[in-house]
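Every protein chain of the complex appears in place save one, which is left out.
As written, the chains take the letters A, B and C, and residue 1 is the first residue of each chain.
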Amino acid sequence: MKTLNIGLIGTGFMGKAHAIALKAAPTVFSLPAFPVCELLAEVNDELAAHKATELGFTRSTGDWRALVEDPKVDVVDICAPNFLHKEMALAAIAAGKHVYAEKPLALSAADAAAMVEAAESSGVKTLVGFNYIRNSATQLAREIIASGEIGELVHFRGRHNEDYLSDPTSPLDWHTCRATAGAGALGDLGSHILNMAEFLTGQHIVEVFGQLQTVTARRPLPGNSGGFGEVENDDHAQALLRFDGGLIGNIETSRIATGRKMGLAYTVTGTRGSLVFDQERMSELQLYTSEGPEGRRGFRTLLVGPEHPDYAAFSPAAGHGLGYNDQKIIEIRDLVEGIVSGKPLYPDFHAAWRVNRMIDAIEASHVEGHWTRV
Amino acid sequence: MKTLNIGLIGTGFMGKAHAIALKAAPTVFSLPAFPVCELLAEVNDELAAHKATELGFTRSTGDWRALVEDPKVDVVDICAPNFLHKEMALAAIAAGKHVYAEKPLALSAADAAAMVEAAESSGVKTLVGFNYIRNSATQLAREIIASGEIGELVHFRGRHNEDYLSDPTSPLDWHTCRATAGAGALGDLGSHILNMAEFLTGQHIVEVFGQLQTVTARRPLPGNSGGFGEVENDDHAQALLRFDGGLIGNIETSRIATGRKMGLAYTVTGTRGSLVFDQERMSELQLYTSEGPEGRRGFRTLLVGPEHPDYAAFSPAAGHGLGYNDQKIIEIRDLVEGIVSGKPLYPDFHAAWRVNRMIDAIEASHVEGHWTRV
Amino acid sequence: MKTLNIGLIGTGFMGKAHAIALKAAPTVFSLPAFPVCELLAEVNDELAAHKATELGFTRSTGDWRALVEDPKVDVVDICAPNFLHKEMALAAIAAGKHVYAEKPLALSAADAAAMVEAAESSGVKTLVGFNYIRNSATQLAREIIASGEIGELVHFRGRHNEDYLSDPTSPLDWHTCRATAGAGALGDLGSHILNMAEFLTGQHIVEVFGQLQTVTARRPLPGNSGGFGEVENDDHAQALLRFDGGLIGNIETSRIATGRKMGLAYTVTGTRGSLVFDQERMSELQLYTSEGPEGRRGFRTLLVGPEHPDYAAFSPAAGHGLGYNDQKIIEIRDLVEGIVSGKPLYPDFHAAWRVNRMIDAIEASHVEGHWTRV
Partner (left out) sequence: MKTLNIGLIGTGFMGKAHAIALKAAPTVFSLPAFPVCELLAEVNDELAAHKATELGFTRSTGDWRALVEDPKVDVVDICAPNFLHKEMALAAIAAGKHVYAEKPLALSAADAAAMVEAAESSGVKTLVGFNYIRNSATQLAREIIASGEIGELVHFRGRHNEDYLSDPTSPLDWHTCRATAGAGALGDLGSHILNMAEFLTGQHIVEVFGQLQTVTARRPLPGNSGGFGEVENDDHAQALLRFDGGLIGNIETSRIATGRKMGLAYTVTGTRGSLVFDQERMSELQLYTSEGPEGRRGFRTLLVGPEHPDYAAFSPAAGHGLGYNDQKIIEIRDLVEGIVSGKPLYPDFHAAWRVNRMIDAIEASHVEGHWTRV
C-alpha cells in the first residue's frame, strides 16, 4: 500500500489531536495511502524525542527546518504557534512539500497572500485545519442547504464564543499579543465562524461592518511579578455581513463569553426552513421545514446517523455520537485523498486566505466606521 | 374599594389579552383599586356591542372619540392599530385621561415626541405595553444583573424573530405598509428587543449601526385579484449597539425567520456569569456563574418559582409555569399601582419614545452607512 | 345571559387558582352561562370575609354547610383539604348541587365509590380537577394518539415527581398523615399521572404491580418542639402497568425527587411514532414519526398554537405560551358547558374513582407481592 509520510511540527493541543487522527484514520476510512507518522519536530531534541514516543512518531528533531527539508517527509503538518505558520509554510513549500496547517492560516491577509502565492506557484497541495466544517452534522447542514430543502437562504447568524479569558485577572499570554496572535477572539475563534458562514451558505462574504472591543485592557504579566501589561487585540468582536448571493447575516465572537466552552453555533434561515446548530451538542442538528400541516411543524432534532456524511465510517448505528477528534480523522481522510487522489482540498490556502481578508476587513471597518469590502 | 374605569379601544389580539388581564388581575393581585371594564370602542356600534358582551365590558360605542371623552372613563386603553395610537393618545390626554397604549408607541420618533410632550404637560400617567419585560423569568434576569451576580456586563445579544411573513406568497397587509406600520419587523418586533435591552442592562443604547432588508419586495395584493404590490418596510433587520455604560451588543429581528413563532431571546454576558433566555420557554432562565469548582460549573435552568418576582401571586409552587396572558396581568397590576399609588410607571411614553428613537436611528444608520446616535 | 352561581370552599393554592379561572374564563371563552363567584366558605367568618374580598366573591360564610345548602349556589366547588372531600361532596349532592372537586377525589376507593353512588343516584353533574389533561399540548397529544398518527401504542411511561419533602428535616404535615392524605406521593401526585395514562391512551389500566417506599420514616413534628413523629405514607412509588388494549407501561411518582418542581412527564410510544412531554415545559410537545427519509427523522418540538385544542382562545399566535392557571380556565369552560349544555364531563366522579381504585390496587400489590387487578 502507498504511504504518505507526515512531518508534524508542534505537539500542543492541536499536535496531539493530529497525531490521534493520523493513527485512527486508516482504520476508520479506506484510504488511498497510509499516512505514516514519520517525523516530529519540537523546540528541542529532548522534547521532540519524548513527544515522538508519546504520540507514536518514528523519528524526531529539535529543528523544524530539518523536518521541512527531510527527504522522507511528504507532508509538513504545522501545529506550531500561529505566528510561525508563515515562515514554516514558506519553507515547506520551498522544499516542495505539501502543507497541512492549523488555522488561522496567518496573522494577516498580507501574510496569507504570500503563502497562497508560494503554494500556487510551486503546485504543492495545501489544507487548513478548520475542522468544525467536517463534523457530520455540519456537513449535513451544508447538504440540506445545497439541496434547496430550506428554500432560498435569507439570513445567517453565527457565533464562536468561549470564555478562556473571561476572568479579568487571567494573565497576558500569546493570545493577547498582536505579534503572536494577530487579531484576538476575531482571529482565534472568529476565523472558524467566518469560514463556516461561507462553507454552509456556499456564498462569499463580500462586505462587512465590524465592531471590536478590548474589555480588559490590562492584565497581569505572566508569572507572579505583580506587574501589568497591555492587551493588544480584541476580547470580543461582532460584525454585520453581506454575502454575494444577496444573503445578509451577522457573527459574534468572544473569548470572554462567560460560560461558553465550545460555543460555535449557527442559525441558517431559508424561505422554506431553518437550521440551528450548536457545537456543544455536535452530534445533532435542528431542522425546521414548512411542510405538512401547520400544527405538526417544529424544529426537529436530527441525530447524526449512517445516512449522513462520513458518519457510517465511525458507527453503523445512528445517535452514537462523534467527538472532537473524529472531525480531525475526517480531515486526515480529506488530506490524504486530496494529495493522493487529487480530490479538491477545502479550505486550501486560497480559501483560508479569504478568512484572513475577512478578519482584516472587519478590523478596518471598525476603525473607519463604514462598510468595508473583503 | 376604589375603582379605576377602563375604556378599551380595539378588540383584536391585544384587546382581548387586555380584557382577560383586566378580569383576572384583581384576583391574582391585591390591587389598590378595582379596574372596571367600563366602556369598549370598536369601528361600529354593532361590533362594539358584540365585543363588549364577549369581553365583559359594561358599555360600548362605535366612536372612539366618545370613549375618550366619556366622563366615567379614567384610563384610555389603546389596542387599536399602530397608526392610530398618536391621534387617540393625544385626544385622550387632551381629555385628561391616563393612557395605556400598546407598543410601538408611534410610527416615528417625531410622533412619539409629540405624544410625550402632551402627556408630560398634562400630567396624566402613561404606560406602554411592552409586556415581555414583566415575565417573571425576565424580571429575575434584571434582578440578577442589577445585583451584580454576573459581574460587570460585557455583552448583550438579543433577537425577536418570528415567521408570520416567511412565506413569500403571503399577501400584503398592514404590517407591510409604511403608513400603517412604520418600520417593518424592526418596528413590530424589534421594538420589543430594543426595549428589553435597556430594561435588562439598566443602560441606554446610545449609538447604533443597522442593516435592513426587504427580502420579498413584492407580494400579492390582499384578496384574490392576482395583482401584486410593493412591500414598504423591512422583512428583517439587525444592528450593532453601543450602550452608555460601555457595553456592546447586537440585535436581530425578523418576520421571515422560518420556524420562529415567539422568538424573543437574549444572552447577557458578564465578567462573572451569563444569562440565556428564550421566550418560547418563558418560564425558565439559564444562569451560569463562575462559582465553585471548575468541574461543577454549567448553565443551570432556573424554573420560575415563588422566590422570583411576581410569580407567587399566580402559584405558590415552583415550576408550574406562567403564560402569555399572565404577563399582561402583571402589566395591569403595574398600571393600577402606577395610577392609584403613584409608583413609577415603566415604560411610560418617555421611555417608549426611546424605542422609536432607536428604530429611527437604526434606519438612518442603514441609509447613511455609519454609526448613528440615538 | 344565563348565570351559574359558584360556591367555593377553601382558599389555599387551589382555591385561588379556581377563583382566577372563574374570573377570566368568560372573557377567554364564549360560555353558555356566566359563572358567578357567589359565595365563599372558609374556616371562620372573618377569614371567609377577607378571602371573599381578595378573590372577588359576593358573599362569604365561616360554615361550609351553610354554603352547601345556600339556595343561590348552583355548583359547590371543593378546594378544601382532601380528607374533607367526601363529607362535603355528599352534603352537596344531598342538597342537589353540582360538584366540582379537586383531586384526588377521595382518600380511598371505598370513599370514592360512595361519592359516585350518591352522585349517580341524585343525577347531579360532577367534575374532578385533574387540570393537567386540559393543557393544550396534552390535549394535542391525545389527538395525535387517537388519530393513529403514531400507529398502535406499545408503551406508556409516566412520572409525576416533585421534591417538596426532599429535605429529610422537613417536618410532618398533612401530606404525611394517612388520615388527612391517604396515600403519600402516590395519592397526591401519582393520581395525576395515572389519570393522564388513561386519558392519553384511551385505554383502561387493568392490572398493576407496585412498589412503595417511605424513605424518611420519621420527621420533626411541626413547630419547634424538638419531637419527631412517624411518616404514615409513601415518599415515592412506582408501578408496572397493563392496559386493556394490550399496552404495557410504568409510572413513577415521588415527593422527594430532588430538583423536580412540576415533574409530570410522559413518553408514549407507538409503532409509527412517539410523543414526549414534560410539564415543566408545558407549552411544547415532542413528536417523532417514522415518515420521510431516515436521515430527516427526529423528535420535533411542536410549540402550541392556534391549530391545537383550546389554544386560540388565549392567543391567535403560536408559541406565546400557556400557564398553569390557563389549564384551570379550560377546566371552568368544560364545567360550565358540561352543566349548562350537557356535554360529557371528564373526569367526573366515576372516572376519578378509577384513579382511587388504581392507587388502592398499587398499594395492595405492594403488600401482597403480585399483580393486582384494578
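FYI, contacts are C-beta pairs under 8 Å (C-beta built on N, C-alpha and C of every residue); 3 or more make two chains touch, one makes a residue touch a chain.
Nothing here was measured: the structure is a model prediction, and the numbers come from that model.
A.B. asks: From the listed residues C:Phe13, C:Phe34, C:Tyr346 or C:Trp371, report the one that touches the chain absent from this view.
C.D. replies: Missing-chain contact among the listed residues: C:Trp371.
A.B. asks: Taking the entire complex into account, which one of A:Gly151, A:Gly305 or A:Pro347 touches the absent chain?
C.D. replies: A:Gly305
A.B. asks: Which candidate, C:Phe29, C:Phe209 or C:Tyr311, sits in contact with the chain we can't see?
C.D. replies: If we include the chain that is not displayed, C:Phe209 is the one touching it.
A.B. asks: Would you indicate which residue among B:Leu172, B:Leu303 or B:Val336 is in contact with the undisplayed chain?
C.D. replies: Going through B:Leu172, B:Leu303 or B:Val336 one by one, B:Leu303 is the residue touching the chain not shown.
A.B. asks: Applying the definition given at the start, please give the residues of chain B touching the unseen chain.
C.D. replies: 140, 284, 287, 293-303, 305, 307-308
A.B. asks: List the chain A residues touching the unshown chain?
C.D. replies: So the residues of chain A touching the missing chain come out as 1, 13, 16-17, 19-20, 23-24, 26-28, 30, 53-56, 164, 260-263, 279-284, 303, 305, 314-326.
A.B. asks: Counting contacts across the full complex, list the positions on chain C that touch the omitted chain.
C.D. replies: Touch set of chain C with respect to the missing chain: 150-151, 154-155, 157, 159, 166-168, 209, 211, 213, 215, 235-236, 238, 240, 242, 248-250, 252, 254, 256-260, 269-274, 288, 290, 297-299, 369-371.
In this text, only the chains that are shown with their structure count from here on.
A.B. asks: What is the distance in Å between the mean C-alpha positions of chain B and chain C?
C.D. replies: 35
A.B. asks: Give, as an integer number of Å, the spacing between the C-alpha centres of chain B and chain A.
C.D. replies: About 41 Å separates the centre of chain A from that of chain B.
A.B. asks: Among the residues of chain A, which ones contact at least 2 other chains?
C.D. replies: 297-299
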